[in-house]
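Apart from one protein chain that is not included, each protein chain of the complex appears where it belongs.
Presenting chain A:
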């Protein structure tokens, strides 16, 4: 449980962090809340040479309305999302999903940027951000670019983010009164999802149904064509490729995806 030796830097600005990232390239890793990175390092599954800590940068920690969207700084903690009045009224799905992450300690450390960057298919927030049709803002010394969440993930623990890029902001459309629901299926209260389904405004994001978080496109298409909830939900596992592990078989995950989608759609239809 002791990581390989590394050097530690705590820049006092995003620009400073970007400069360090550019300097050290692939040898460097960003540290935000540390709640995914540190376990990886302590189990020696990863051994970055330089750790660049952005966890205390105030410029990355905010939630503000920006036109039709809510802009969220990448360093915003899960707890901030959970407790935000702005999100509570304008993007209630995101606040509700944040509330299901781990336990209070985890939520007070983990950040939305870290969760999205880590690209773990079992994480809750990526699927929510996908269902919300959010935009992820990446910055590097080469400039800033905006990537739709639907085009962000490329596979297990991987995304289009380049090694010299930082996630700086997440822009989430204000869904307001549109129907939403999050169904997270776990064995223990604080567990990661065996399967999770985030629904908002007829869009469906799936947790742990493949190598990366994904949308239940067949369900969404069926809904758009006027299918009933039962009919649409029965298609939720189409195009997915879930894993078998200690808590579930792939077949059971498919079943859960269909079941939870039906339940989430029913709740969202309220």
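Methods note: contacts are C-beta pairs under 8 Å (C-beta built on N, C-alpha and C of every residue); 3 or more make two chains touch, one makes a residue touch a chain; residues count from 1.
Methods note: contacts and distances are computed from a predicted model.
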item: The complex's invisible chain, by UniProt name, from "Xanthine dehydrogenase family protein molybdopterin-binding subunit", "Acetolactate synthase small subunit", "Putative spermidine/putrescine transport system permease protein" or "Pyruvate:ferredoxin oxidoreductase, beta subunit (EC)"; value: "Xanthine dehydrogenase family protein molybdopterin-binding subunit"
item: Residue of A:89, A:140, A:217 or A:238 in touch with the missing chain, whole complex considered; value: A:238
item: Residue ranges of chain A at the interface with the undisplayed chain; value: 1-2, 4-5, 43-44, 185, 187-192, 194, 230-231, 233-235, 237-238, 245-249, 252, 254-256, 258-259, 262
